[in-house]
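A short worksheet on the structure shown next.
Omission of a single protein chain aside, the complex is shown with its protein chains in their original locations.
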Amino acid sequence: MSAQRLLLLFADPLQPQQPTLAQWDRLVRIARIGSVASLLHARYEAAGALDALPAPVARQLRSERTVAEYRIRMTRWNLEHLVEVLGPLDIELVLLKGAAYIAQDVPWGRGRLTGDVDLMVRASQIPRAEAALREAGWRFGEITDYDERYYREWSHELPPLMHPERPLPIDLHHTILPVTGRLRPDGDALVDASVALPDGRLRVLAPEDQVLHTCCHLFEDSDMWHQLRDLLDLDAMLREYGRGPDFDERLAASVARHGLHRPLHYGLRYARRYLGSPMPERARREAARHAQPSPPTEWLMDALVARSLFPDSPDMPVRASRLWAKRALKARQFARRFPPRLLARHLWTKWVRPSRAPALG
Amino acid sequence: MRDVPALEVRARPGLRRRPLSVDSIAVFDPRSWRTHIVGGAAAMLLTLFAERGAHRVDALVDALDLAGAGFSPEEAQALVDKALSELHGCDLIERVVADSAPVH
Partner (left out) sequence: MRGAPTVAGLALEPLLERLSASGVALDLGACTVRFRASHRAFAHALRTLYGAFPIEPDSGFADVTVALHVRRAPFGRWARLCIDGEWPFQDLPLAMHLPLVEWGLNWTIAHRAHAWLLLHAGVVARGDRALLMPAFSGVGKSTLTAALMCHGYRLLSDEFCPIDPATGSVSPLLRPVCLKNDSIDRIAERWPERPIGPRTAGTHKGTIAHLAPSPASVSARKRPARPEFIVFPRYQAGEASALEPVTTQRAFVKLSGNAFNYSLLGEAGFVALTNLLGQCRIYELRYSNFDEAFERIDALFAETEAVPLSAEAARR
């Protein structure tokens, strides 16, 4: 299957069995659908393998990489601005996800097609941070009162903040999962354990917490089209951080502290299955011991993830089973995030205003 | 009277400049990836900063030789002030307090 071939190329760009042009046609399209085409370019570049790419393939991947580099530059520009605006407040500023990887300059951050800048502060500091950003010209976009309330009360982030002169928004978080969900990671503990970057002003989650966050993002809070990329991130982190002597212990301790056994269990399971990631054994056992789902549940999860993870034939509408799988996974996320009466209310309000596709011309 | 350090101004480091015509230049800011078209006195100032680095604010009128171009001292000062304001608004220049780190 093409998508699995794609994963093999990520693992080893210079493998002797290079794809034919026709195979590349499919692979590039699948990579694009999964938002990993620019990452593939970065992977080939890191391996010194760009010359192995046929010219039209290199041009397409180069084009995707150009978009990613623009977003990375805009992210760095936003980060410089955040230090100026929020620095004087003397609070911990913890970068999450793409913004973190870019600031850390880790390999899985290169060529990353990032979007918003995700910033976490302690819950108690949200009002001060928000006020400072507003004063510097940041505003919520056009959102309804309902949406704003959804974000503030029930979610773990404020509505995205936008600035008239800057292309990328800022998402301000106080924890890594919605507060109404079944899983309640400890936001303050995450900040306590965070690590300062060399510049001294910005911080990132501790390595074991970055792994946990990605697992959460993958299965609890994903917009469902970035799973391939998240799984690649997870694999890269397990390889990179796994080299540290006490990573396994720290991961085991952190998963217990935050009660994130289930996400870690599934994250490790699928990283190993699809990417052959090295396993932190102690943490894996700890997660499995507490999270072990019943075999039927696990079988269902395996099937859902397999169908949802890999983009289908690019010429056909998304395969019915894939769409169903994504909907089922999304429904699971919602169910785990919302108590039933809140879920009903949320869905009711969302369905009253369906979104429209862009008109052409 | 307290000895106040001279106020100097310079172009932000890293700017890329390309002349477009006799009195206008295109400036690319690698931090924000913004492009600015700068003309007249503002263009002359940027060229001056490129050639001579930081420069005292109170000596800019002389350095540009605007009097030689037929402007009265008041007109020349007004032109320089407006140009500085334009460049500052585009985030293309920064203050340098002599003997210390750059300040905004």
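Miscellaneous remarks
A and B are the chain letters, set down in written order, and residue numbers restart from 1 in every chain.
In the analysis below, a contact is a pair of C-beta atoms (placed from the backbone, for glycine too) under 8 Å apart; a residue touches a chain by one contact, two chains touch by 3 or more.
All values derive from a computational prediction rather than experimental measurement.
Looking at A:2, A:60, A:194 or A:277, the residue that reaches the missing chain in the full complex is A:60. Residue-wise, the contact with the chain that is not shown comes from A:25, picked out of A:25, A:249 or A:298. Interface with the hidden chain, as seen from chain B, comprises residues 16, 18, 20-21, 24, 26, 28, 30, 33, 35, 37, 39. Considering the complete assembly, chain A touches the hidden chain via residues 20-22, 24-25, 28-29, 32-33, 54, 56-57, 59-60, 62-64, 66-67, 69-70, 73, 311-318, 356-361.
Definition applied: only the chains that are shown with their structure count from here on.
Chain B has its Cα centroid 44 Å from the Cα centroid of chain A. Chain A contributes residues 70, 73-74, 77, 80 to its touches with chain B in the complex.
Taken in their complex, chain B has these residues touching chain A: 31-33.
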